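One protein chain is absent from this view; the other protein chains keep their places.
Right after this comes chain A.
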Amino acid sequence: MAKLIIDDLHLSYGSTEILKGITATFAQGEIVALLGRSGSGKTTLLRSIAGLEEPKKGVISIGDQPVFDAAAGLNVPSEKRGLGLVFQSYALWPHKTVFENVAYGLRLRNVPKAELQQRVAAVLDGVGLGHLGDRYPHQMSGGQQQRVALARALVYNPPVILLDEPLSNLDAKLREEARIWIRTLIKRMNLTAVFVTHDQVEAMAIADRIVLLDGGRIVQAGTPEQLYTEPVSLFASEFMGVNNQIKSRVQDKRGGYARIELSGHPLWGKDRAGKGVSEEATGVIRLEQVEVVDGEGENRVPAELETSVYLGSHWEHVFRCGDQTLRAFGRPLPAGTHWLHLPPEQLWVF
């Protein structure tokens, strides 16, 4: 069942269009990441759902209830939408204790005292802060503050919880742990969650589904696997992973494949953009798909090893092939020329 529906949403600041027609559906119990660069409109979209921005066109519905409908002149204020929002800066109220920060939403809903005590304690326990209710936000670490912000957004059981770059203020180690416990917590409570991030690894780790935005439009929406293995555009492929790019022209086309060349060597790859013969095209292949092989063959190119970088679990090699650079992962290699295999089904031609 669809929990949150966005239909043809447009939003402008003055004459600059931020959202240029966003249509998306979010199912009950689903965790969706809004992924994009800064300026892609992802945060604006989240704030529009929260009721903190006013779009000029489109419809937003939560459950079966429209909360925004530009044509009907409907714009339910934030406080009546009943959503939960975790701010990037956490926005904890510095003059209230942790307990009071969390309890505020329940007080506004006139929850009886005993029940309020019990519910706040339960949600604080849920985020692992049951014993810190008397503290003030400034007495806590960044990671703890983030948990309080989450508890505050969860305590009144919102139908949808929104998270704006929830992990960006944590340091790297903490962020990896937080990814896992946030996903576990949201799944355990069977909540519908929408979160904004610019980090594709974070999006893939937490989300069931990713909506990739660029320039106020949806570029691609799907499961993390779909976005990683079947990007629909050069932008999507570049955003989701680390790639080699081969600038060339389309030489030939046959059965869904297109042929390009790298310093005179022919390379077949999946035709992903339908470019015609002799049009300029870019071949894209993920670093981990490039294999170092023993000798010549189909879809193989010779390349000079330029340098190698040790990354702990593996080596990253940088090869030179004509005027272009290719990178690949692998074991340590001697200097000199090596043959590289670029499998046709892993090479995408855009």
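Here, contacts are C-beta pairs under 8 Å (C-beta built on N, C-alpha and C of every residue); 3 or more make two chains touch, one makes a residue touch a chain; residues count from 1.
Simple rule for what comes next: contacts and distances are computed from a predicted model.
Engineer: Just to verify: the chain that's not displayed, which of "Aldehyde dehydrogenase family protein", "Sigma-70 family RNA polymerase sigma factor", "Carbamoyl phosphate synthase small chain" or "Iron ABC transporter permease" does UniProt list as its protein name?
Structural biologist: In UniProt, the chain excluded from the picture bears the name "Iron ABC transporter permease".
Engineer: Write down which of A:Lys42, A:Arg152 or A:Arg259 is the residue touching the left-out chain.
Structural biologist: In the complete complex, the chain left out is touched by residue A:Arg152.
Engineer: Given that one chain is not shown, which residue among A:Arg37, A:Lys56, A:Arg109 or A:Lys187 touches it?
Structural biologist: Of the listed residues, the one touching the omitted chain is A:Arg109.
Engineer: Which one touches the absent chain: A:Leu52, A:Leu174 or A:Leu287?
Structural biologist: A:Leu52
Engineer: Any idea which of A:Leu85, A:Val127, A:Leu262 or A:Val349 touches the chain not displayed?
Structural biologist: Of all options in A:Leu85, A:Val127, A:Leu262 or A:Val349, contact with the hidden chain holds for A:Leu85.
Engineer: Just checking the interface: what residues of chain A touch the absent partner chain?
Structural biologist: On the chain A side, contact with the omitted chain comes from 50-52, 77-80, 82-85, 87-89, 91-95, 104-105, 108-109, 152-153, 156.
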